[in-house]
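Heads up, one of the protein chains got dropped from this complex, but the rest are sitting where they should.
Chain naming follows the written order as A, B, C and D, and within any one chain the residues start at number 1.
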Amino acid sequence: MFYRENGQFKTSYRTDQQIFPIAQDRIAIAALLAVAFLVVPMLATDYFYRAILIPLVIMSMAALGVNILVGYCGQISLGSGAFMAVGAYGAYNFFVRFPGMPLIPALILGGLCATFFGILFGLPSLRVKGLYLAVATLAAQFFSDWMFLRIKWFTNNSDSGSVSVNSLQVLGMPIDSATSKYVFCLALLVVIALLAKNLVRGAIGREWMAIRDMDVAASVIGIRPMYAKLSAFAVSSFIIGMAGALWAFVHLSSWEPAAFSVEMSFKLLFMVIIGGLGSIMGSFFGAAFIVLLPIVLNQFLPALAALVGVEISTAGVSHAELMIFGGLIVWFLIVEPHGLAKLWSISKQKLRLWPFPH
Amino acid sequence: MAFFLETLIGGLMAGMLYALVALGFVLIYKASGVFNFAQGAMVLFAALAMARFSEWVPKWLGTDNLLLANLLAFVIAGACMFAVAWVIERLVLRHLVNQEGATLLMATLGITYFLEGLGQTFFGSDIYKIDIGMPKDPVFLFESIFPGGVLVNKEDVIAAAIAGGLVILLSVFFQKTTTGRALRAVADDHQAAQSIGIPLNRIWVIVWCVAGVVALVAGMIWGSKLGVQFSLTTVALRALPVVILGGLTSVPGAIIGGLIIGVGEKLSEVYLGPFVGGGIEIWFAYVLALVFLLFRPQGLFGEKIIDRV
Amino acid sequence: MSDKKIGDVILDIQNISLRFGGVKALTDISFNVREHEIRSIIGPNGAGKSSMLNCINGVYTPTEGSITFRGKKFDHMNSRQVAEMGIGRTFQNLALFKGMSVIDNIMTGRNLKIKSNLFMQALRIGPAQREEEKHREFVEHIIDFLEIQAFRKTPVGQLPYGLQKRVDLGRALAMEPQVLLLDEPMAGMNVEEKQDMCRFILDVNDEFGSTIVLIEHDMGVVMDISDRVVVLDYGKKIGDGEPQEVRDNEDVIRAYLGTSH
Amino acid sequence: QAKEQFFPLLSYRTGPYAPNGTPWANGKQDYLKMVNARDGGINGVKISFEECETGYATDRGVECYERLKSRPGVTLFDPQATGITFALTEKAPVDKIPLMTLGYGLSVSQDGMAFKWNFPYMGSYWTGSDILIQHIGKNAGGLDKLKGKKITLVYHDSPFGKEPIPLLQERAKMHGFELQLLPVTAPGVEQKATWLQVRQSRPDYVMLWGWGVMNSTALKEAQATGFPRDKLYGVWWAGAEPDVRDVGEGAKGYQALALNGYGTQSKVIQDILKHVYDKGQGTGAKDEVGSVLYTRGVIIQMLGVEAVRRAQERFGKGKVMTGEQVRWGMENLALDQKKLDALGFKDLMRPISTSCADHMGSSWARVQTWDGKKWNITSDWYQADEQILKPLVKTGSDKYLADKKLTRREAADCQS
Partner (left out) sequence: MENRNIVLNVNGIEVIYNHVILVLKGVSLQVHEGGIVAILGGNGAGKTTTLRAISNLLAGERGAVTKGSIEFRGERIENLSPADLVKRGVVQVMEGRHCFAHLTIEENLLTGAYTRASKAEIAANLEKVYNYFPRLKTRRTSQAAYTSGGEQQMCAIGRAIMTNPNMVLLDEPSMGLAPQIVEEVFNIVKDLNTKEKVTFLLAEQNTNMALKYADYGYIMESGRVVMDGTAADLTSNEDVKEFYLGVGGGERKSFKDVKSYKRRKRWLA
């Protein structure tokens, strides 16, 4: 009843081409942003910031990057962890080797390193497709794991192979409190999400999706697979690289290659599939699902178990957590194979019809 | 020279063991178009079951006959894998008929987590032993020709023989029987297969069962070599380059791929590794597979990827 | 006959042969297409009609022979070049981008014409935005023209077959092609819908001035709207000429039409 | 004001490192339960605790830390992993919570003047590797006999595994042996190539620097390639029951460092059995109580409890200590043999006494040998060589401070 576009007439294509053509959506998003930037800082505790919000924001950014490649361009990649690592170590090297290098340029340069690496490992996609490509991208993952462990230059010759950064600041403002970290990451995320959204709803985005949906037909209407695929690799790995640099600099501040292991790659892929392939919104849902659920389960399972009167051991909790996590993934897929974003849009569609059943 | 031979043999044997795990992937992919991420977890689950039952069975029965205990444990573990297959079909696959590859992949991922949790809940997360009487100590061949001889592991040889046997069996099954054909049909198009009366449910139970048994054999052999512990799931990652090199849809490809990867990674690690700091075998395996893919995007023996307008 | 003027030869196919392993899909086919005409290709199933189109727009590379387009001769080209030269195409087995909406599908047809680069698109500043709107306007015309306004934002995968075919046509039209290759655009439609489709094709031919190469199994349609017809059978050309000529050709009757038509 | 002294317990009971992580975590928990049951807490201050599963993963470890660090009465963190330690080393000074990394962590953090909040009690990877070389030298008939020998380090390819390398290189220079480095990719289930290389280069000794499944896999591969197990020496993280149990006879003769004693005869273990297990409140299985890592967990927790007790001596008996106060307690810990005996730790460890400059407090260890069924202590106590260690620690901590643009603590700071 209340959620519908009736009566909102579009008088130009520009208005129809807005990101959120429906007024209610625009209001909702504005409200959401206001909450994220203004209300959250008033309420959140340190734990909330450091353990939940900051990882969530950074992972959303990474998932967004992955979604461009996997969801929009259809190139399944398991090398995202590597792109994050390259971004992180790239930024690190610029940061420590050039005294006085400000943070944001370092992050961007890190992203560019990842872009380069992404294009390099994206080259096989011109020949190799689907699952074959997915597995092949693991080459990037394991290669980067090895590279950052073994080539000392990348870690600034640290003995242990672990590196760290500190005293970050942006435009003279120190980024060390939880709030400042959060706001900084969130601001970057918003900017990147906006740019990404522009890309995917523009010509290049259509090229990506065309390649994803049917590459032969795409090339017949004049889309160059090489350009489309490599640009997707480039854009996606840039974003992932930035996210990697943030993860390292802002979240971990001290890290080793294991922080970007193959598990990270898998996690990112799960995020986009669970969240919804080919949906910016889906990246956020997916990141939330994968980042938050284990934490929630971990905290509430014991309480829940106590409620029903069984006491489970700590190991039991961990195992139950795995099982529930797995079970929920399957359940969500059964409810909606196209991810949480699709579930969301279906419920919106229902809302449009509401209160009539169909 | 002797050392080269040793490395070569070691690589071949390792390759056969990878092939055994790879086989599980190929089976399920070929027969239902699902890239079964849970194969590693199934190997772990099966091995855990095998290890624990071979420990428990003697306690229950009060015998200490190793052979009997192992045999019973194998049967029980096999039954567990059957149950797993059945439950997976009932609760997961059945509801995801005709969905895209990515969705199914993701579902098997959920299964992975579930099995990992379940396995460790039932069977514990310590290191367990599978003792199927495999000879552990090495033998040295050609000691007259090479000083020190050429080291060969009997255990590896036996394992390789088992893997080879399984592969031949399964190849025949796929190419020659009606069910094999039906399985391939299912992989191509779930809905069409349903429409002509192929009972997807039963087929899936069968395939996952067979994959479960393959996982059990793999788990048993790997477990007997390495001990049974959570990390067994990581052998799946070692088997992936094998799968794509050989071709996702080819049973014999798993073996050939396994041998190539096994030899390739061992030789590279031993001869190339020292110059670059070592630890290169994993990525080398993947890069090797990738290089092959550039020439044959569907793997050495995979079915051609069809893209036609 | 209408008053439209048929021009010079725009597309000349010379001695094309195509083999797949042992299968001879096409053997030594030659024919030409004149500007503004509607040129039909007919023939029994598996005769090589679709393969012929695939050769023309670079999906397949002919084993032998060459194709001349507007006086430029080529024997190997990639699809991109073909598209750039102004040859559009629809597909027999739907080849739409399933996950995209109707608008986006048709917009992809405009992609060749988009000038702004990645950065401008990301920022969506001035020119990029204007360009996007300009193309959108063009696409809306096509949508109006094809009468699929109601489905603008539906993902095409959910549309019924017939509408998908229309979208496919729309996508090809969006390229503003000089030559439009249509592979069985009317399969799976009832008479009423076929009439609509014919109207679209005729209008395209008239209004946009596109040359049309049409594959179709409905003889009524073919005979009514084509200017000239080529008949293929087992990869060989067995007839070529005006509809009436072809209809009376003995070979054609035997191989394709049967006696009942 | 908190009423209980809260011990956050980071642990891992799942994943590749679970077999080793579990007994360790059990020991930590059981000791706390025992202190509550037997003594009613620390000078009357009840102890509470909560476990958080890290799965040995750094990011989850950080999450656990963030979750538990602001609990009232939080005491100290024992991250149970070098990777997590690295990450927390950045955070602890900000949050003012001390880290205890008994036998692991950053070797340079022994220098309390540079690392105010880190406490690598009882030994670091440098002391461990130093002792191992001493032992190998002794077995060879003197350190000078090592000249021209070849020692291979098979190590977990992570900060943990890399830590000992600088010290070993130092020792190699001193004694003229050749050091070969063979990394094993985590988690370490694939070592065939590694051991083929060992077979090729035929080293005189192999040092095993592994954790989790890597250890048992290494032993199995050593057996499969016929490398003599009595020439194989492990760090104290490669010398527990899960590492050798399922290799059984195949590992006979393998020697590893023993950072601590074990067995069920000591008083503290008996107390745990009596006050915890007999009441059915044991965390793990009873037959694992007193195993190597379990006992290490107990020792870690005892040191934590004693640090609190020490802090109470200064800041007020019967009060809940803050992280800062606990830190002071840890820095001024002094447990002599008599106190240890009284606490029931006779034979499990040597006296420990820390200071502002030395956060390690003791660098003793023994060597144990696996006889196919169980571990037996087979050497006397060794102590790491100060002469070698000191300069390494100094340069290391200086570099750290320089990198971080920090300055060394003033002597006056030691009083706070």
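As a convention for this text, a contact is a pair of C-beta atoms (placed from the backbone, for glycine too) under 8 Å apart; a residue touches a chain by one contact, two chains touch by 3 or more.
Keep in mind it's a predicted model, so treat the numbers as computed, not measured.
Engineer: So there's a chain missing from this view; which of the remaining chains does it actually touch?
Structural biologist: Taken over the complete structure, the missing chain's partners among displayed chains are A, B, C.
Engineer: Considering the whole complex, which of C:N15, C:T61 or C:Q158 touches the chain not shown?
Structural biologist: Residue touching the absent chain, from the options given: C:Q158.
Engineer: Among B:L200, B:V213 or B:L300, which one touches the chain that has been omitted from the display?
Structural biologist: B:L200
Engineer: Please give every residue of chain B in contact with the chain that is not shown.
Structural biologist: These residues touch the chain not displayed: 97-99, 178, 181-182, 184-185, 187-201, 249, 303, 306, 308.
Engineer: Of the residues in chain C, which ones touch the absent chain?
Structural biologist: 20, 23, 43-47, 50, 92-94, 158-163, 184, 187-196, 198-199, 202, 217-221, 224-225, 256-258, 260-261
Engineer: Over the whole complex, note the residues of chain A touching the chain we left out.
Structural biologist: Chain A touches the missing chain through residues 337, 346, 349-350, 353, 358.
Just so it is clear, only the chains that are shown with their structure count from here on.
Engineer: Counting hops between chains that touch, how far apart are chain C and chain D?
Structural biologist: The least step count works out to 2.
Engineer: Taking each chain's centre as the mean of its C-alpha atoms, which one ends up farthest from the centre of chain B?
Structural biologist: Of all chains, C has its centre farthest from that of chain B.
Engineer: Quick check for you: compute each chain's CA centroid and the global CA centroid, then name the chain with the smallest gap between them.
Structural biologist: Chain closest to the assembly's C-alpha mean: A.
Engineer: With respect to inter-chain C-beta contacts, which pair, A-B or B-D, contains the greater number?
Structural biologist: A-B
Engineer: Averaging only over C-alpha atoms, locate the centres of chain A and chain D and give their separation in whole Å.
Structural biologist: For chain A versus chain D, the centre distance works out to 37 Å.
Engineer: Just curious, how far off is chain C from chain A if you go by their C-alpha centres, in Å?
Structural biologist: 41
Engineer: Can you pull out the residues of chain B that are in contact with at least two other chains?
Structural biologist: Touching at least two other chains: 116, 120, 125, 277-279, 282, 309.
Engineer: Specify, in ascending order, the residues of chain A that touch 2 or more different other chains.
Structural biologist: Only 145-146, 149-150, 214, 216-217, 220, 315, 318-319, 321-322 qualify.
Engineer: Write out the stretch or stretches of chain A touching chain C in their complex.
Structural biologist: Residues 12-14, 16-17, 195-196, 198-199, 202-204, 206-207, 209-210, 212-214, 216-224, 231, 235, 278.
Engineer: Can you tell me which positions in chain C touch chain A when the two form their complex?
Structural biologist: Residue list for chain C touching chain A: 57-59, 78-80, 82-84, 88-89, 91, 95-100, 104, 107-112, 114, 116, 118, 121-124, 128-129, 132-133, 136-137, 140, 171-172, 175.
Engineer: Any idea which chain B residues touch chain A in the complex?
Structural biologist: 35, 91-92, 95-96, 99-103, 105-107, 109-118, 120-121, 125, 237, 240-241, 243-244, 248, 276-280, 282-283, 286-287, 289-290, 293-294, 297-299, 305, 307-309
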